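Complex shown without one protein chain; remaining protein chains in place.
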Amino acid sequence: MGSELRCKKLMSKEAAVNLIKPGSRVLIGGFGNAGDPKLLIDALCSSGIGDLVIMSNDLGSPNEGLGKLLTNGQVRGLIGTYYNWNPEVAIAYNEGRIFVDLVPQGTFAEAVRAAGVGIPAFYTPTAVGTEIAKGKETREFNGKTYVLQEALKADVALIKAYKADELGNLVYYKTARNFNPVMAMAADLVIAEVDEVVPRGCLDPECVVTPHIFVDVIVNGGELS
Amino acid sequence: MGSELRCKKLMSKEAAVNLIKPGSRVLIGGFGNAGDPKLLIDALCSSGIGDLVIMSNDLGSPNEGLGKLLTNGQVRGLIGTYYNWNPEVAIAYNEGRIFVDLVPQGTFAEAVRAAGVGIPAFYTPTAVGTEIAKGKETREFNGKTYVLQEALKADVALIKAYKADELGNLVYYKTARNFNPVMAMAADLVIAEVDEVVPRGCLDPECVVTPHIFVDVIVNGGELS
Amino acid sequence: MIVLPEDQAKQRIAWRIAQEFNRTECPLFINLGVGIPTMVADYINNDQVFIQAENGMLGLGPAAEEGKKDPMLINAGRIPITETPGCSFFDSCTSFGMIRGGHVDATVIGAFEVDQEGNVANWIIPNGKQLGVGGAMDLVAGAKKVYIAMTHTTKKGAPKIIPSCTLPVTGYREVDVIVTEFALFRFLEGRMFLEEIAPEVSLEELREMTTAQFIVAGDLKTYPVP
Partner (left out) sequence: MIVLPEDQAKQRIAWRIAQEFNRTECPLFINLGVGIPTMVADYINNDQVFIQAENGMLGLGPAAEEGKKDPMLINAGRIPITETPGCSFFDSCTSFGMIRGGHVDATVIGAFEVDQEGNVANWIIPNGKQLGVGGAMDLVAGAKKVYIAMTHTTKKGAPKIIPSCTLPVTGYREVDVIVTEFALFRFLEGRMFLEEIAPEVSLEELREMTTAQFIVAGDLKTYPVP
């Protein structure tokens, strides 16, 4: 099917991840092994590209999924919300091998979106007074205290969608959607792994979740796996 | 059809607008006569409820759509983006009959969303240095200047959707979507006028635009018109 | 000290919290944390109660049966669940917009400690082995009501409802209701009231396992047991 398609954004997973420069800040979609771009993560692990700052909800499991990047020593730091599913993260952090910036999950999602929509910073009620907000500026609005959170911009986003059309419009599948549409807005280079590429006009215009303006490269996992 | 439906949120347009208290801040969806809740606006005009602050993109045309509220003298003030389609607005403003807060369209949309998602304020690059931003606080992030914009919260939102299911999940139609899904999040009371109510389970869970958590009252225009 | 078998304690807590929601006549939107909070869903019998999951779903059904599990249809605790008619999927930003924006009526969470000010500590024990906050702080700050579902004491018998949290706090003055296997406490205007006490414990025994100061409600009731 792929050969009949006129998708200019189509690339192999190897070519796609080779666009990532060492030292990049990389957003990676997914939540608890649902909706992470598994083929792209594998290709990134194989590529050996290092010194990366990974911005994601979690880091998979030890030596599995995103966890492999840490095992491989490709990670300089993490910005994300929940690493208890992968105990290797705390070990690497305690040994001083990586930095970890913990951000509450909702603040993380909103800060990624903010970067995508040109908002440099916003105020949020989450985490006021807690250790997570230590050192962060606070301010009152209508008698309530809020924390200032700056946008979290990235160089690259690796996301997972269900289907793309030839242009790069994306739709998702159930709870594998999670952070993917948000991250699709927030990086200079957006690489989407999908299960299927369909002809232009085959996605309902009312149901497109990520319009193709946000998507730079498509890797068709349906052909690869 | 309506009689078979188990939609607890269903109301007549008259009963729905009678929930609005005089002096309320009322968000109203629509852009250039597409996607405004025409039946609710008519009912609001007939109700005579006054002293309203209308928060909308525009104010329709003179004595038509939203314009009728102004002609009727039900308006205390306007917060919105573009009133050149209705010259009566400038006249009423110049005569001191109403206040008008002009907000750039993108800032307006974002400020309404902010209210809906619990963000009290955010920074935006739009309007920096212009008359529109006069008196507004500015701040630099990474060497660029931004304006602080506070959230625009309302008491009531009157929105227009295409279809609702029995629970109140909403989908929209083409460019009649515009501000409606954003406003659905940002008011204490959200009243949705729809063309059709369908049984629970008849909307694709992947394509629901406004989940029913945001919707309080449904007015079935399909039965009324 | 009276101790209930762990399973019985957990079921009792989950059942009691479910009763808070089952009496609703209007649509009620709740978010359930990992552990005992997830079990609350098993006792919901009112079709006006809708479960939201912060990983991007409204209208969760029960856990998926063996053989029908879809790894791409999970709750925030990574458990495969099912759909209900009228459910919907959305991204994480919209999901936390619902939560932060005050659209979710109640969140049920577990806790290590709750204190008499309504502060809760549930995100980390600083032992060097944990690095994660997840959605806990967003839920506590955003949901209209915060329900704590936890056993009354630690496994070693130490109080968890205490004068002042010793562990890093998740949210300040956010707790509305604490339900343990022995008691229900409700916070009203910043003060903690004992509203229900289980039949097998005396008020004196309860005070022994509760170092926090609390007021006994004028109409103290017997904690209902299923």
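Should a chain be cited, it is by its letter among A, B and C, assigned in written order, with residues numbered from 1 in that chain.
Just so it is clear, a residue touches a chain if its C-beta (ideal position, glycine included) is under 8 Å from a C-beta of that chain, and two chains touch if they have at least 3 such contacts.
All values reported here derive from a predicted model rather than from experimental measurement.
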{"item": "Chains on display which the left-out chain touches in the complete complex", "value": "A, B"}
{"item": "Candidate in contact with the missing chain, chosen from A:Asp58, A:Glu110 or A:Asp165", "value": "A:Asp165"}
{"item": "Touching residues (missing chain, whole complex) on subunit A", "value": "8, 113, 115-119, 165-169, 185, 200-201, 203, 205-206, 208, 211-214"}
{"item": "For subunit B, the residues touching the chain missing from this view", "value": "31-35, 57-58, 81-85, 87, 89-90, 93-94, 100, 102-107, 109-110, 112-113, 124-132, 172-182, 209"}
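Simple rule for what comes next: only the chains that are shown with their structure count from here on.
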{"item": "Between subunit A and subunit C, centroid-to-centroid distance (C-alpha), Å", "value": "30"}
{"item": "Residues of subunit B whose C-beta touches two or more other chains", "value": "117-119, 205-206"}
{"item": "Touching two or more other chains - residues of subunit C", "value": "89-90, 96-97, 99-100, 142"}
